[in-house]
Each structure stands twice: as structure tokens, then as C-alpha cells.
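Missing here is one protein chain; the remaining ones are kept as they sit in the complex.
== chain A ==
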Amino acid sequence: MSYTLDEMMTVAASRQLKDGAVCFVGIGLPSAACVLASRTHAPNLVLIYESGTVETAPEVLPLSIGDGELAATATSVVPLPEIFSHYLQGGRIDVGFLGAAQIDRFGNLNSTVIGPYEAPKTRLPGAGGAPEIATHAKEILIVMRMSKRGFVDSLAFRTSSGHLAGNGERKTKAYPGHGPQALVTDFGILRPDAETDELVLTELFEGVSAADAVAACGWPLKVADNPGRVAPPTETELETLRALNARTKTAHAAKVTLSLN
């Protein structure tokens, strides 16, 4: 079966999720990856959204972080301050999903601004829960398409901490979580070097060369000796993902009407 790069990225991200893990999910591709995982290899994955929905099992992907579908299928819905204090800061989250406009080689992220903060060239949405997720989740999974603008030598603004300046700085500063453990791109997967914490290309998608990835990256990308190959999506993965996306598309286009009293 042929497949798109988006589908490959989603499948690759979903495979990073272990069955039974407690996962803090974001909207977009992370939601697709998590729901796909829970419907394939990880049926006991626990999905938590920052809107306070705990252990959700959405039939269709949410457009926003607080769609009714998430509440309707949750085991419980808790106040948002509890999600941040009891669940995240309390150390109950195994995996946090993040993305951003910019990333550096140590997995630090910018989702705030391009240009000076006071007079921005491009004002981005801002932090949301990312700084707390990046700090407290036991590990971080990042999904981003690789580009010179996005994968930069030096961030315009640091919104969330990855491995800081590397070489164990995160550990020295006694961060509760271990930081980014995998970065899924449209070329393959990067993982932190055990010593320096620098993100290194360790696995490639089919039909992609390491040289392609190096050329697309804004920092001098390091490549592991003999990088592995990510297996293409299986038929089950593709069928599950496509059915999910089709249901979602229909749901998001549905006409809403109100019966007023």
C-alpha cells in the first residue's frame, strides 16, 4: 500500500508509545498518533488532555484540546489546575507530546515568537502547557517536519526546555523528567546521544538518505553509524489511521444546530 509522509510520521510516532503508558496528548498529529497506538499495539495507553479529560478514548480526533468528544469518552474530567498540579507536577505523566515552530539540536523549543519579543516579526501562539510538560513528563516525544527555518542553530526564543546546553545539564539541574527521547521528523527519527544529549539521526524512513536529512536540517546534523530503517506502515496501521481521519473529517464539517428554549 502506498502512503503519505504524514501517515508515515504519525505511524512512527505511534510506535514510540508503550502499552500502559500515561500519555499527555496534544491536538493534531499527536492525537492521531496516540489514538492510532491505542487502537493497534497499545490498547492500555492512557490518554490525558490538558483540558482535564483523563483516560479518553475518542472515536474521532479532536479539533481543539477540549472537544466534547474528549469529555464524553473520558473516565473522569478534572479541573484544569489539577491537571497541571496533581498530574503533571505530581509526576504522574510518562510521556508528553510536543511540537513547536523551532527546535535546536538539544530539543529546546520555541513556540512564542520570531524576532524581538517586544516588536515581534511573527507572534506565535505562545507557551500553553509546553514548559510544564517539558519539565515534568518522564519523557518527551516531539513531532516536527524538518526545515532550515524550523531546525535551527540557535532559537529565537526558548519557550520549553529540552536538554538545555546538553552534556547532562538537565540532570545537573535536577529536572524531574528526562527530556526529549525521540524526535520524529519527515525524514526519520532523531534520538539524544547518551553523553552529549545532542539529537542524532538514528533511523531513516524508506526511500530517504541520511544526506537528504542533513541537507534539510538547519544545524550540522549528526548521523548515527549505520542508521536503522523505520518499517513502512502496516496495512492495519494504515487502515486504522485512514478510517480515523475519515471519521474526523466528517465530524468536523458537521453542521451544528441549537434548539433554543
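To be clear about the criterion, a contact is a pair of C-beta atoms (placed from the backbone, for glycine too) under 8 Å apart; a residue touches a chain by one contact, two chains touch by 3 or more; residues count from 1.
The rule we apply is simple: contacts and distances are computed from a predicted model.
Missing chain, UniProt protein name: "Glutaconate CoA-transferase subunit A", from among "Transcriptional regulator, TetR family", "Phosphoribosylformylglycinamidine synthase subunit PurS", "Glutaconate CoA-transferase subunit A" or "Sugar ABC transporter permease". Between the chain not shown and the residues A:Gly28, A:Gly168 or A:Pro232, the one that touches is A:Gly28. Residues 27-28, 50-53, 62-68, 70-72, 77, 79-81, 83-85, 88-89, 112, 117, 120-132, 134-136, 157-161, 164, 173-176, 251-261 are the ones on chain A that touch the missing chain.
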